[in-house]
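With one protein chain removed, the remaining protein chains of the complex are shown where they sit.
First chain written, first letter: the chains are A, B and C, and each begins at residue 1.
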Amino acid sequence: MRIALNGVTVRFGLVTAVDGVSLGIEPGEIHALVGENGAGKSTLMNMLFGLVKPADGTIVIDGVERRWASPQDAIRAGLGMVHQHFMLQDSMSVLENIVLCAEPVGRFGFVDFARARARLDAIAESHGVSVDLDGQLGRLSVGERQAVEILKVLYREADLLILDEPTAVLTPQEKDRLFDTLRSFRAAGKAIVLITHKLDEVMEIADRVSVMRAGRLVASAPLAETSKEEIARGIVGGVLPAPRARRAQKPGEVVLSVDALTVARRGRDVGPVSFDLRAGEIVGIAGVSGNGQAELVRALTGLERPRSGAVSLRGERIEGRSVGERRSLGLSYIPEDRQRMGLALGASVSDNASAGRDDRRSFAAGPFLKLSAMARFARTLIENYRIRVAGPRARAATMSGGNKQKLVVGRELSRATPLVIAENPTWGVDIGAIDFIHGELMRMRDAGHAILLISTELDEVIALSDRILVMYDGVVSGEVAGGEASRERVGALMTSRAAAPSGPEGMGEVA
Amino acid sequence: ADKFFVYVSPDPIGVNAFLKMGQTGIEAAGEKYGADIETYESRTAADRLENVNAAVNEGADIVVMLGFEFNDIVRQIAPTAPDTQFLIVDQCIDERPENVHCAVFREYEASYLMGVAAGMLTETNKVGVVGALDIPFLHRYTDGYAQGVKSVKPDASVDIRWVGGENPFADPVRAKEQAVAMHAAGADLIFTANSGGDFGVFEAAKEKNFKVFSVDVNQCPNAPGHVVDVTLKQVDQAMLQAIGSILEGEKNVTMALGLKEGGMSAMALEADRIADSGCLIADHPDVAAKLREVAGSIKDGSLKLEDPMFAK
Amino acid sequence: MAAHGTMRAVLPWVITLLWIAAIILALLLFVGAPLGEALSGFWQGAFGGRRHAYLMATLSRTALITGMAISVMLSFRAGLFNIGGEGQLVAGGLAAALTAILLPGPPLLVLVAAILAAMLAGALWALLAGVLQLYMGVPLLVGSLLLNYPVRYLASYAVAHPFRDVPSGMVQSHLVPQETWLAYFPGTRLDIGILFTLAATAFALVYSYWTVHGYHTRLNGLSADFARTVGLPVRRLTLQTLAISGAIAGLVGAIAVFGIHHRYIDGMLVQPLYAWTGIIAVLLVGMVPWAVPLSGFFFAAVQTGAAGMERAAGVPKEIALVIQAVIILFVASRVSGALSSKEGRGDGHA
Partner (left out) sequence: MLDLLLDPSFAASIPRFVTPILLAALGGALCERAGVFNIALEGFLLTGAFAAVLGAYYSGTPYLGAAAAMAAGMAMGLVFAEFNLRRDGDAIVVSIAINLLAAGLTTFLLRAIFNVTGAFSDPAIVGFGAIRLPLIEDIPVLGPMLSGQSILFYAALASVPVLHVFLARHRLGLRIRAAGENAEALRAGGVSPRRVQLLALVGCGALCGLGGAQLSIANVNLFVENMSAGRGWIAVVAVLLTRGRPWPLFCIALLFGAVDSLSFRVQGMGLAQQFTDMMPYLATLTVLIVLSWWRARRARGDVS
């Protein structure tokens, strides 16, 4: 089918997420949609799929203008979407997941699973996508889940496939398998929209590429007529940030030492993991999410008791200590999930800023709070970290994600502890904020603090780290010195033992 | 009207025959002495206090209270409201101010008669009694009954159980369960003295087909063919009399009403009503005769019963 | 523009109030009550009476309801859904009565000892629920609720058998020594118990707004994950908060004993639903501490007012419960969203 979006605008309250975008999507074509976080890619596609209502603009399909009351209409019209975050039911079987919301019903509205099975076998035939229909979804790897999502779309006989950052969590092998499938769709004359942050993929598979920035469509052209650099420039708007200059300095004494640490998790335990972290160095931990990073971090920060092994902070054994004790011993932690762990969204900026400080005297007199002192402290953070917010008394929830993140980073870094653990510190944050946060981490390193950077963004790890540990399936599968780190080498390590699909995924995140 | 009487019930009146009698009593009094009447129903201890307070506030001349729940309250309030008269029915308090009056009953005398009947009629030699709550006052019923049974069948066993629970005086569900259980345990005649709960026992009697005794008013029609006899408590009469003497300016009116004074009775003793009472006792002239005889000896004092409320 | 803004803020509330009013009106019409008398009766019953006797009754209810509300509020703000206030209240009341009856000594000392005993009892009972949650994994919501029943029956047993005032004929303890009774305000039947409630309220306000402990528990209440992440001693905070909250409930029990009934009467603290009214009083104002006493007074007035309405217009006073429930449904669903998230239950809110 042939789709045209004309001057589409989507608003969320005061935020204009998508701003007058016009775009054409052709059958038999893979259309890549790129842009930085918050650019509006998902929103645009959600709107096309009927999940959000446009404030303005129209959808024209095969020359007919269409309006959706709900995604159901879009689905009936032959649209299918694989969302940025999987839309699946862990406790259900694969089959149930696929038929959900499109159930073939027999008598009394009971689901006719046999019929569904037959159809799916046929589909598996034609596109070579197949998953054990009776397996429980919760047990599947991310790659397999993706396959299920795609089966869902096929099952509904979609002619337009929208995939929102499908490769973000895939191993290269899984990615290749996915791309083969996409090619077969293209051959079958289906239209495909592929949202991604990875330009290599765009170059590899796309026929046409559109770039969004700040809700606007800044470019849309056949791949042939553009180049990687041009696209990149389009994304960030003008010049690319120069690769960060790192001052060479030899690391100081060991700050954090991890020895044969193992952590429990469903399926296979994480570890044993051993490594040292010295003052004045950034050690990056790379890896596809769900390979044990989350568990490792929880064990280091004290949010979870390890099964075995030793952790010492500046010579002190801490594996048995509480979070509070560890923090006062000199540990700061920038959690991945700012919404739940980084901040108390319901509390004021000031309350958030002073939380977890151990210099009690400076914000409390005996049992009583020094509210003014707390507000003053919040104000300094707001200034030093250029946080855009009404003021110390504003509720944390009113900040945008990037500013929320800046507040968390500011609170933790301002403690100036010998050890900083930063977990995906720039996740879901706009490019300006990313640049700023990276700068802060670097400054800390240069100032002689030890920083453990856990990130699923390969480029981030490579850009910042003095040494890179790669985690795969719960263990450190290799170490690379920052100097000679390349996407290829690290990528290879991220997928070693690639034969086995990497254990149960996403566990860390549900924690 | 120039007079104003208030009746404060200790609990929701509902199907509670005893409290209903208070209602009829106050209405009768209103008629007879040409007074406006109001009824304040209580649900909780706090309600009772507030209701009596309210009665005084609303300028009641006489506040009639049913049941022992009001002792503290009257002690507290009566001294502060000298121009209000307080009548406690069913209870009395010692060293009371002169604007406090009582009318009490000797329920155990009538209950004793029920026991006698039960003792005579039981075939299994097992009888039972369901009381609302294990409190001394209700022992007037349960113990009186038990003594009655023993007096004719010393070897008979009397199974005493209590309803308890959230609202013991109005929980037919639990009352029924107790009756069923007792019947299952062999009791063939069950005395029910738990006001609101009586209906539950009647239900059980109908289902399991055993016979029961009940209290306060003629409840025989509530379970035709299952109620042997009932004790009769002339609350309304007592109220009328007491209010009468209060209005005559008598201080510290005190009435203790038993079989002798006609404040307590039993259907068996009501020659004129027994026939169309619907009570089974009508078909047992021998038993009825025996009861009249026992009642006689209680009235003339030849048979002394001590008040179980103050036993133990 | 600004006017327009305020308009937008106010309008939903106006509509809400209209809804509530409409429902109450419908109920009154349903029982065919003369509206005029009903309303004046309500007003009289809540605030009127000779020498404001009814206002005093309202205030004495307020003392207990607000007390319970304060107790509950401290838990709720810490994200602890402790609905076991009833049990803690009963434990306190019983402890107070028994201490005062059994303990010899000068009245004032006895009174103080009894009040402390009540607070201790309430605290322990609340802690029990906390322990069940922290060490046995029993959700506080359910655990605290179920614990209401055993203590209720234990108290009932205590005053029905070992400590019963037998001659009184009721299921109740003996009277506490007359010298320990709380005095009445001169010329009224209102006891000074309400002063204790005021003290508790003052404490709660200071605690919630200006103490470190209150600050930490508040953070824990807003996000337990966050509190854990920044290293707050979540378990200790939980137990301490429950203890404080239970102690206040116990205090309320003592007020009821020494101020109103002067003994422990079976059911005297349960049947009037003090604890539940306290809970909804907190929910009504979305756990905002300074507003809690006001909403406590409001609900007390609704209850006594309903009684007045019954006297004046024959409207069953049970209407009070209905009114309260309706108000909570409409209002609380606008203000308090922060509860189920603690349980991690309920459908996803915005």
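Going forward, a contact is a pair of C-beta atoms (placed from the backbone, for glycine too) under 8 Å apart; a residue touches a chain by one contact, two chains touch by 3 or more.
None of the values given here were measured: they were computed from a predicted structure.
*Asks:* Which shown chains does the chain we cannot see touch?
*Replies:* A, B, C
*Asks:* Write down which of A:K41, A:R265, A:R327 or A:R467 is the residue touching the left-out chain.
*Replies:* A:R265
*Asks:* Give the residue, chosen from C:A63, C:L132 or C:I248, that touches the chain omitted from the document.
*Replies:* That would be C:L132, which touches the missing chain.
*Asks:* If I consider the whole complex, including the chain that's not displayed, which of C:A46, C:A96, C:L141 or C:I248 touches that chain?
*Replies:* C:L141
*Asks:* Determine which one of C:L17, C:A199 or C:L329 touches the chain that has been left out.
*Replies:* Spelled out, the listed residue whose C-beta touches the missing chain is C:L329.
*Asks:* Even though one chain is hidden, which residues of subunit C still touch it in the full complex?
*Replies:* Subunit C touches the chain not shown through residues 27, 30-31, 81, 83, 132, 136-139, 141-143, 145-147, 149-150, 153-154, 156-157, 160-161, 276, 279-280, 283, 316, 318-326, 328-330, 332-334, 336-340, 343, 345-350.
*Asks:* What residues on subunit A make contact with the chain left out of this view?
*Replies:* 49-51, 70-75, 81, 83, 85-92, 96, 99-103, 105, 108-111, 113, 264-266, 294-295, 298, 304, 507-508, 510-511
*Asks:* In terms of residues, what is the contact footprint of the unshown chain on subunit B?
*Replies:* Per the touch rule, subunit B residues meeting the hidden chain are 11-16, 41, 43, 133-134, 159, 161-162, 164-167, 170-174, 176-178, 180-185, 196, 199-200, 203.
Criterion: only the chains that are shown with their structure count from here on.
*Asks:* Can you check how far apart subunit B and subunit C are, centre to centre, with Cα atoms defining each centre and the answer in Å?
*Replies:* It comes to 36 Å between the two C-alpha centres.
*Asks:* Using CA atom averages as chain centres, what separation in Å is found between subunit A and subunit C?
*Replies:* Subunit A and subunit C have C-alpha centres separated by 46 Å.
*Asks:* Residue numbers of subunit C touching subunit A in their complex, please.
*Replies:* 210-213, 215, 218-219, 222-223, 225-233, 338
*Asks:* Could you pull out which subunit A residues touch subunit C in their complex?
*Replies:* Touching subunit C from subunit A are residues 301-303, 322-328, 333, 335, 337, 340-347, 351, 355-356, 360, 364, 367-369, 371.
*Asks:* Quick check: in the complex, which residue numbers of subunit B touch subunit C?
*Replies:* 38, 40, 43-47, 49-51, 53-54, 57-58, 68-69, 71-72, 80, 91, 133-137, 309-310, 312
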